[in-house]
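Here the complex is missing a single protein chain, while all its other protein chains stay put.
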Amino acid sequence: MNKTISLVAALMMVSGSVAAQTFDEAFNAQRGMNGKGHSFTFEGKSYTTDHPEEVAAAAPANAANAKQLLADAKAQYAKALEVDFGWTLTKGLLSSANKALDAGEFRKSMELSARAQYHSRMGVAQYHQSQQEWLMAVPN
Amino acid sequence: MMNRRSVLKAVFTGGLVAGMGVLMPRVALAAWSKAAFQAESQEAAMGALYSAEPSASAQVTMKAPDIAENGAVVPVSVKSSLAGVTSIAIFVANNPQPLAAQFNIPEGTMADVSCRIRMGKTSQVTAVVTTASGEFSASKEVKVTIGGCGG
Amino acid sequence: MKIIKSLLAGASLALVASITQAATSGNTLASVDPEADRLALQSFFQKRFPQVPVDDYVNGIYALDAGSREQWEEIEEFPPYEFDVEEGEVLFNTPFANGKSYADCFANEGVGIRQNFPRWDESQGKVVTLESAINQCREANGEKKLGWKKGKIAQISAYMAYTSRDNVFDVQIPNDGAKAAYLDGKQSFYTRRGQLNMSCANCHVAGSNVLIRADLPGPALGHVTHFPVFRSKWGNLGTLHRRYAGCQSNVRGVSQKAQGEKLSNLEFFQTYMSNGLVVNGPGARK
Partner (left out) sequence: MAKGILRAKAKAKGDNTVVKIMAKHAMETGNRKDKSGNKIPAQFIQTLSVAHNGKTVMEANMGAAVSKNPYLAFTFVGGAKGDELQMTWTENTGASATETAKIK
């Protein structure tokens, strides 16, 4: 019993120095506490709390990069829809990203694409996670 | 679409029997008061209908929910044990036009009416009953909340 | 401090318990037991709201929320769906161009049969809801399909429900095909969707005693017995699949196709959960 308590406590009180079980857990905890643009160490290495999409969106703002990001985001959205786990705001983000691209606002377009891509990646992740976890919600 | 069509149809068929209305005996009851219904404050609406401010009375009872399920359809019932009630009116203080409805109660009809009203937001709802000896009222606050699930 | 500790212990126990359960039952075709699921859901609600009789759950949220119930009873004095039932009856009895009518497509000429839907159709290999049976009937007689969410289809469905009031829901799961559809619906019900990461069950089972702003969510037991519903919010009558779409986009998920396989299976599961309760549709809701 004590063991379980301390495990849960560790999970709940995770901080930069306390090791979580996996990188994802550590990342999520850090992101949750500090938001983006924060650095932390995990098993001796240094990482930032930025999502991969945010890292991509930080690339130089130009037409080629903005176009590429938008295409990536659209492809990711298609994947989310394929597993039936699209999110409602994604479509609007994509169309705003498209408009910003046309208007030459590359930085804005890239940030919108990044958000759309993140939503879609999470939708797909949600699909996979749900396959494993849905039964936990069934009353017995 | 269908709503409008059946309404139009009713209007059309209604035209044929509208003449009958003229033949029906009319009693002297308060007509639809433009000044009262279009008034934008409760004072103005009451002023258009009554000569004096209604006084609160325990003999007027109003049934209205504490929290409205949906502001678009709020059931309200008004009842009075006062003698000789000739009119019942319902006011929603915070509506754009506070007077919601006014009922003429001829002799032989009970002072007990129910209807459903719209409320834009949380407001004091007041029922006013008219008798030979003046106006009497009851009021209560009805909360209008934002629903949890839009759907 | 002590309080926090015991809270943590509780949380860890719950976590462990649900994982153990997940490992064992109800998520495969071999282990899923619809009747056990139904009884488990009933007992869940009976434990949570011991004062509410099971039969009362057909009234949805009004079984639990006294303040709302009073207003609803006022509305039911002269419910707004009466016009729709009337129009549904006219539509139902209007012959198609070929001279046939809806009555020719259904058992007992379509009267008093709501409780048998949705049903597993072996020849089509899928769940057929009442609304999809209505459209199949139209197509078989050379008529165009009706839109799924509101208008005529909801009115016809409302009339058919009205003629079936007080009949007891009796959804059958005759074979493995039906069982697979049931399981799929069950999984959908408990699967988190959308940006808010919520499942049907989050609100309508586990969250059934938690306010969402000022509202309690309707309990999952008896959830579908009163459809189609006239929602004051809509200002008109709508089908169950219209409501599903609304729920799914409320949690910021792209909603699934009305009368598609997924939602039909979900309806199949949910209606099975209400087996033994009576048809009381159409209903009036806030």
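For reference, chains read A, B and C in written order, and residue numbers begin at 1 within each chain.
Following the convention adopted for this analysis, contacts are C-beta pairs under 8 Å (C-beta built on N, C-alpha and C of every residue); 3 or more make two chains touch, one makes a residue touch a chain.
The shown structure was predicted, so the numbers you read here are calculated from the model rather than taken from an experiment.
Q: In the complete complex, the chain left out here touches which of the visible ones?
A: For the complete complex, the undisplayed chain touches B, C.
Q: Quick one: say which of B:58, B:110 or B:132 touches the chain that got left out.
A: B:110
Q: Would you write out the residues of subunit B that touch the absent chain, in ascending order?
A: Within subunit B, the residues touching the omitted chain are 3-4, 6-7, 9-11, 13-15, 17-18, 20-21, 24-27, 29-33, 37, 72-74, 77, 92, 95-97, 99-106, 108-110, 112-119.
Q: For subunit C, which residues reach the chain that was dropped from this view?
A: Looking at subunit C, the ones touching the missing chain are residues 77-78, 80, 82-83, 86, 235.
Basically, only the chains that are shown with their structure count from here on.
Q: Report back the single chain whose CA centre is most distant from the CA centre of subunit C.
A: B
Q: Distance from the CA centroid of subunit A to that of subunit C, rounded to the nearest Å?
A: 34
Q: For subunit B versus subunit C, what separation do you get between their C-alpha means, in angstrom?
A: The answer is 37 Å.
Q: Give me the residue numbers in subunit A that touch at least two other chains, ranges are fine.
A: Residues: none.
Q: Considering subunit B alone, which of its residues make contact with at least two other chains?
A: none
Q: Which residues, counting only subunit B, touch subunit C once they are in their complex?
A: 2, 65-70, 72-75, 77, 114, 116, 145-151
Q: Give the list of subunit C residues in touch with subunit A in this complex.
A: 5, 8-9, 11-13, 15-16, 18-19, 21-22, 25-27, 37, 40-41, 44, 186-187, 190-195, 197, 199, 201-202, 205-206, 249, 252-254, 256, 262
Q: If you look only at subunit A, which of its residues touch subunit C in the complex?
A: 1, 4-5, 7-9, 12, 81, 84-91, 119, 122, 126, 129-130, 133-140
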